[in-house]
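Missing here is one protein chain; the remaining ones are kept as they sit in the complex.
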Amino acid sequence: MKRKTRTRFFLVSASVLAAVFLLGVLGLPPLGHYRGPYGDVVNALTVPERHVTDAVTLVNFDVRGFDTLGEEYILFTSVMAVALLLRRQRDEPRRRHRDHAPGRKGVEASDAVRVVSLVLSGILVTFGIYVVTHGQLTPGGGFQGGVILATAPLLMYVAGEFENFRRAVPRQLVHIAEALGACGYGLIGLATMAAGGAFLQNTLPFGTTGSIVSGGTIPLIDLSVGLEVSGGLAVLLIVYMEETLEHKEE
Amino acid sequence: MSYLPYVIAAWIFLVGLYGLITSRHLVHLIICLSVIQSSTYVLLVAIGYRTGAAAPVFADIPPGTPAVDSVVQAVMLTDVVVEVTVVALLLAFAVQTHKRHGTVDPDQLRALRG
Partner (left out) sequence: MLPLIQAMVLLFVAAGAAVVALTRDPVAQALVVSFYGLLLAILFFVFQAPDVSLSQIVIGAVALPLMILLALTKIKKQEHEKKD
């Protein structure tokens, strides 16, 4: 089918789709008149029953903890699939990194970039650990903190410190961290089953509201998810950058 | 006027779909797919909203004040994480396709050669 025909056909069917959408959407309750009972029940129970102040983290890791287990494994499997897809094939020789514009110096990172990256790397690691551990008190949790932690070595790469980048994220350590985080979540579920409850039931003592040690199993699950997400994203970075890293020393 | 977020969600979906169909580069196609996914975020956040309510974090407000729905927000968090996962995998596919067939134009990737 030619391009123009395809575009015209799409415009006709898109107008039909838009009409059906608008008809369906007008049946929803208008904005602001939220009706459903489930959210109100969960909001009323976060502090008195579980001693946790962030309702979204409670829903993610306690009330609907099994869904988050599946989502973490989706992330893990997808990182593994990307690493598998982009591996060096058997018939591809290991190519030397060629300089594509000989005679021109490569662009080095300026001093301002290097200083700012140096300062920001440390701040990012601290902030990432803070967000991971305070998931049940303030907005945050394992996923957000894990991604923040994974951008710290990226800043090192941007500043041009390739040796430090390779030393900060050695392949083996990152793979081990990711695997530990992924199986940690399942092991916590099995441990709660061994302690006499259901799979992933919150059986640890709930602690006092507002302190870090509150909410039972939620801080432990936060830590393991943070480890897994930061390890997974670091593996993704290394896999993509292995082929495109132009070494200054070679 | 109070149905504006739902209409905007439908608009974002259709605009992303248009970009997807008239695309000439596989990476552009994948980014339009992520725009289509973002229309679901707008729809979900509008469904859970309650006028005049606070965020569902009770660290500094007494428990019992009216808050917006927290279950819908947990679903949206899962949605955001899965989006980046899917995009990473699709980009790896695009890179492999370019290696095997030498082109990133979807119009020229006709026959599936073994």
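So that you can tell them apart, the chains are marked A and B in the order they are listed, and the count of residues begins at 1 in each.
Here, a residue touches a chain if its C-beta (ideal position, glycine included) is under 8 Å from a C-beta of that chain, and two chains touch if they have at least 3 such contacts.
This is a predicted model, so every value here is computed, not measured.
Enquirer: For chain B, which residues reach the chain that was dropped from this view?
Expert: 1-2, 4-5, 8, 11-12, 15-16, 18-20, 24-25, 27-28, 30-32, 34-35, 38-39, 41-42, 45-46, 48-49, 53-55, 57, 67-68, 73, 76-77, 80-81, 83-84, 87-88, 91-92, 94-95, 98-99, 102, 104
Enquirer: For chain A, which residues reach the chain that was dropped from this view?
Expert: Looking at chain A, the ones touching the missing chain are residues 31, 54, 56-57, 86, 95, 100, 131, 139-141, 143-144, 147-148, 150-151, 154, 233, 236, 240-241, 243-244.
By definition in this document, only the chains that are shown with their structure count from here on.
Enquirer: Can you compute the centre-to-centre distance for chain A and chain B, using the mean CA position of each chain? Integer Å is fine.
Expert: Result: the chain centres lie 16 Å from each other.
Enquirer: Write out the stretch or stretches of chain B touching chain A in their complex.
Expert: Within the complex, chain B touches chain A at residues 2-7, 9-10, 13-14, 17-18, 21-22, 46-52, 55-59, 63-64, 67-74, 77-78, 81-82, 85-86, 88-89, 92-93, 95-96, 107.
Enquirer: For the complex, give me every residue of chain A touching chain B.
Expert: Residue list for chain A touching chain B: 3, 6-7, 10, 14, 17-18, 21-22, 25-26, 28, 30-34, 36, 38-39, 42-44, 46-48, 53-56, 58-60, 63-64, 67-68, 71, 74-75, 78-79, 81-82, 85-86, 137-139, 143, 210, 236.
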